[in-house]
Every structure is written in structure tokens, then in C-alpha cells.
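Notes to accompany the following structure.
Heads up, one of the protein chains got dropped from this complex, but the rest are sitting where they should.
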Amino acid sequence: MSSRLSWFNVTSLVLGFAFLYIPILLLVLYSFNASRLVTVWAGFSTQWYVELWQNEQLIDAFWVTLRIAFLSSLVATVLGTLAAIALTRYGRFPGRTVFSGMTYAPLVMPEVITGLSLLLLFVAMGLERGFWTVTLAHITFTMCFVAVVVQSRLITFDRSLEEAALDLGCTPLKTFFVITLPLILPAVISGFMLAFTLSMDDLVIASFTTGPGATTLPMRIYSQVRMGVTPEINAICSILIGIVAVIVLAASLFAKRQEALRRREELAARG
Amino acid sequence: MARAGSTGRGRLLVIAIPYLWLLALFLVPFLIVVKISLSQDALAQPPYTPVFDLAQGWAGFKDFVSQLSLDNYGYVLGWDNGFVEAYGSSLVIASISTALLLLVGYPIAYAMARAPKGVQPALLMLVILPFWTSFLIRVYAWIGILSPEGFLNQGLMTLGLIDQPLELLNTDLAVYIGIVYSYLPFMVLPLYSALEKLDGTLLEAAQDLGCPPFKAFWSITFPLSLPGVAAGALLCFIPAVGEFVIPDLLGGSDTQMIGKSLWTEFTANRSWTASSAVAVLLLVVLVVPIVIYQNIQARQLEAGK
């Protein structure tokens, strides 16, 4: 379904992407503003980035967030992949409906509910709140995103590949590591990246489940944003946007290159 | 035979590990929320009674049950306390936002699906990219645009269309803009995947049978995209009802949304029991859309086979 685009379609795309990108571009642009007044342009300056570098609170928060994100997304990737395998491979087992319900619900569950309920759990268990409770909370809600991403890959996975490995004498466990995992790896990696960004991004659940000494970056940004718009926040936001943009673009370019290479080889094989 | 036994164990582990994790950290917490919503506030740690103590056995359990009460629900559902209003206005705001999202998202998704195959991945990337940047940042960006001295007011004044700043920030309008902006990828992606799957020959067949393009859209394209519409709408509606950050940062003091009320009840009033009751009722409100959403999700995954 493709043809030359009508003016209507072109307009929709242009307006849509303008709506999506102009706010972000303005934000990045004004992080280089010399004036403290965020919305009045007073010349180019990088002073806010320099100030940021000296704001130890923010830098601390950044490291805490990064550590939580890395740890939680790593565990979430393992758990989510296991959940996806259980849901796609093992047919009906007792409690499957509850299981699939618990895997899909967190995707749409309002964060305030998830946050509150986890907090109450941690209190009931008598856990000291802080770095580890936030990590546990993040594992729980991000593993479901990983599960959905991996599951949609597993569903299109040709099961006869695994059967062929078994048929050729490979044990089930080895088959998973030699055949299945390498082939679903792109989905597992994008699940990991998704879990990572969701964890980096989370404000509400972290606010509920954290304790003294484990203030995350979104929490810091949030408390400053409530005071109003400042160029420092623009600067830190721009840095985060830059990091994400570079990683995502690099990943997609890499995927695209692989795809192009593959396509060329396929054409060569046919020719 | 021993081998078959070990595969059975492997299978059990694969199911049990994530299952137990979700039971312990997703389902059990809800039960605790329900239990605490039936408890009383107390000046203690934890700040509610009764506290269930397993050591006291059956008598302790009876004692525990007898102390549960529905007082918190009475409080939350009382007309004067603003919660009922907040539930209502959350549903209204979420519904209007979802309608706006459809209106904005559908043309974009349609145009993407219609674009030449070669540029479609790039367009898809452009839609997804903002989603990878922080939610908070995206909401924050709009404060700078909508504030009285913000870009929008400045621009309008420079153009001479208005002579004093419009009240944009801290209004319901700002909340709508914020939700539409933040949730747009969630609407566009399911719509796009539904429209992209659409077999182009269907439209050719319709035209061949004498149906003009515009009519073909309404009688072929739109009905076939309805699963995408439903998925997108629910994916936006459900979290929007419980939204906290957007009404808190962009809405005014009179913008009532239940996520914000819950947060305030918890952080400002420090009432764990009442906020639990608010959460339970919010879940009751959302349970039907959540179940519908799960069914759609499961069916789409099945269809993926």
C-alpha cells in the first residue's frame, strides 16, 4: 500500500512531526541561551552546562538513576524473556490466565497504583526503602515490557528450527542457548533498552518506593520543575535527549545496515 | 527417561521464576492495598491498624477481620471530599484526550502507511524517537511554551494577534495538550500497524467495483483499522485516567484528576488507608477497559502466528 502521497497526507505528516519535535527543539535550543530567562534569547552560551557539571546533587542523582536502570533492566530482561517463553511455548498450564494477566496489566496500569502498592508491600515486609526497593519496583514493571517485546518475536519464530536442533542431538537447554537465544537476541536487546529507558524515566513509582539517600534524577528534575523553568533543567534535559538520540539512532542504523547487507546477499543468491 | 524429567524441571523453572516474581511483587501488593484500604489510620509505624500478626493464629485472624472497616470508602465516596469529582473529571479528561489523540494520530498513521515503503521505517523511527526521551522532559518542554511569557504567547503577541498573554498554562487545555503530546506515539503505533497490514488490493477492488476513494476509506479502510483504533484508544485512555505528572505540572489548581488526588492524599495528608481506598476504586473503574485491552493484546499476539 504505497503510492505518491496526496497533499493531505503530506500535511498530516509535516504537522504531526512539527508537533512532536518543535517543543523538544525549543528546549534544546534554549539550553544554550545566555539569559537566565528561559524564553528570551540573549545569545549563545554553554554556561548552564558548566553549572550543571558543578551541581553535585544532580550528578549524584544521575549516577543513582543509571545504576538502578542498569541493574533493574538486566534482571527485567532475564525475567521478561522467561515470561515470554512461558507464555508462548508451554501451551496451557495451570494459572496461565492469571500469569498472562499479570504480564499485560502493568503495561497500562496507572503508575500511582503500582507505586503505592509496592510501597505498601515494602513497608509490610519491613524492607528499608532506598536503592534496592526502587530497583525491585523497576524490575517488576519493566519486565512486562520486555516480555511483550520478546513474546512478539517468539510468536513469529519458526519452531522447526528448535526441533531441528533437538532432532540433530542437541539437548533442550543447549538448543535454547545455541539456536533460540541468538535468533531472538535483537528482540531481547530492544527489550533491555526499553526497560532501561523506562527505568531512567520513571518518576512516580520511584517517588513512592524510594527512601533517603536514593533520589533519582527524574525526582530531582521534578522538584526543580515545580519551582519553574530554569536553563539548568533545559541543559540536563538536552543532555539526556542527546544520549538517547545517539543510542537509538546508532542502534537503528546498525539494524538497517544489517538488513541492507542481508537484502543484498539475498539478491545475489537469487541472481 | 531421566532426560525427559530434567526438561520437565526446566520447564517448571521457566514458568515459576517470573510467575512467582509477579505474584510477589504485583498481585500480593494489590491484596495489601485492598487490606490497608479497609484499615484505620494510626500514629505508628506502619501508620495503620490492624496489623495482621500470623503468630496469633486463628484468633488473631478473627480479631483482625473484626477490626476491618469500610470507613475509608465512605470517606473517599463522600461528596464533599472531592474524590468523586476527581474520578469523574479524570474519566472526562481521559476520554476527551483519547478522542483528540485519535483525531491527531489517525491522519499521521494513515499518511505513514501510505508513504513509499522505503521511507516508512524512517517515519516509524521519527514517531518512536520522542517516546525514548524522558516523559518528564516532554511535559517540561510545554511549560516553556505555554507559560505567560512562553514561546506561544510571545509569538502571538509579536504577530499582533493578542496584546496581553493568554492564560494557557495551569488550565485544562494545557492538560489536554500535555496528554496528546506525551501519548501520541502510543496512539500512532497501533494505528499504523493496523493500517500498514491493510491489503492494498482491497481498495483497488473497491474502486474497481465503482466505489470512489473517499467512500472506500469509510467502507473499507476505517472498519479494518478498528482493532488498531481500539488498541490505541485503550493504550492511551487507561494510563491517562490515572495520570499524575501532567495535571500536576500543566494543570491548574482546579484541574481535578484522581492520580493527583491520590498523590496528595498520600504525600500531603499522609493517609495511607484513604489513598489505598482511592487506588482500589480507581482500579475498579479501570478493570473493564484493562480486561478489554488484554483481550485485544492477546488476540493480536495470537494473530501474529
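Note that the chains are named A and B in the order they appear, and that numbering of residues resets to 1 at the start of each chain.
Definition applied: contacts are C-beta pairs under 8 Å (C-beta built on N, C-alpha and C of every residue); 3 or more make two chains touch, one makes a residue touch a chain.
Just so it is clear, contacts and distances are computed from a predicted model.
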{"item": "Undisplayed chain, where the name is taken from the UniProt record, one of \"Alkylphosphonate utilization protein PhnK\", \"Succinate dehydrogenase hydrophobic membrane anchor subunit\", \"Spermidine/putrescine import ATP-binding protein PotA\" or \"NADH-quinone oxidoreductase subunit J\"", "value": "\"Spermidine/putrescine import ATP-binding protein PotA\""}
{"item": "Candidate in contact with the missing chain, chosen from A:Ala69, A:Ile179 or A:Met193", "value": "A:Ile179"}
{"item": "Among A:Ala124, A:Leu166, A:Ile189 or A:Ile239, residue touching the chain not depicted", "value": "A:Leu166"}
{"item": "Sites on subunit A contacted by the missing partner chain, in the whole complex", "value": "158, 160-161, 163-172, 174, 179, 182-183, 262, 265-266, 268-270"}
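To be clear about the criterion, only the chains that are shown with their structure count from here on.
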{"item": "Whole-Å gap separating subunit A and subunit B, where each centre is the average of the chain's CA atoms", "value": "17"}
{"item": "Complex interface listing, subunit B residues touching subunit A", "value": "3, 7, 10-11, 14-15, 17-19, 21-23, 25-30, 32-33, 36, 46, 104, 107-108, 110-117, 120-121, 123, 125-130, 132-138, 140-145, 147, 149-151, 154, 181, 184, 188, 195-196, 198-200, 203, 234-235, 238-239, 241-245, 249, 259, 262-263, 266, 272, 275-276, 279, 282-283, 286, 290, 293-294, 297-298, 301-302, 304-305"}
{"item": "Parts of subunit A lying in touch with subunit B, wherever the complex brings them together", "value": "1-3, 5-6, 8-10, 12-13, 16-17, 19-21, 23-24, 26-27, 30, 37-40, 79-80, 82-83, 85-86, 90, 93, 95, 98-113, 116-118, 120-121, 123-124, 136-137, 139-140, 143, 147-148, 151-152, 155-156, 171-173, 197, 200-201, 203-204, 208, 218, 221-222, 225-226, 228-229, 233-234, 237, 240-241, 244-245, 248-249, 252, 256"}
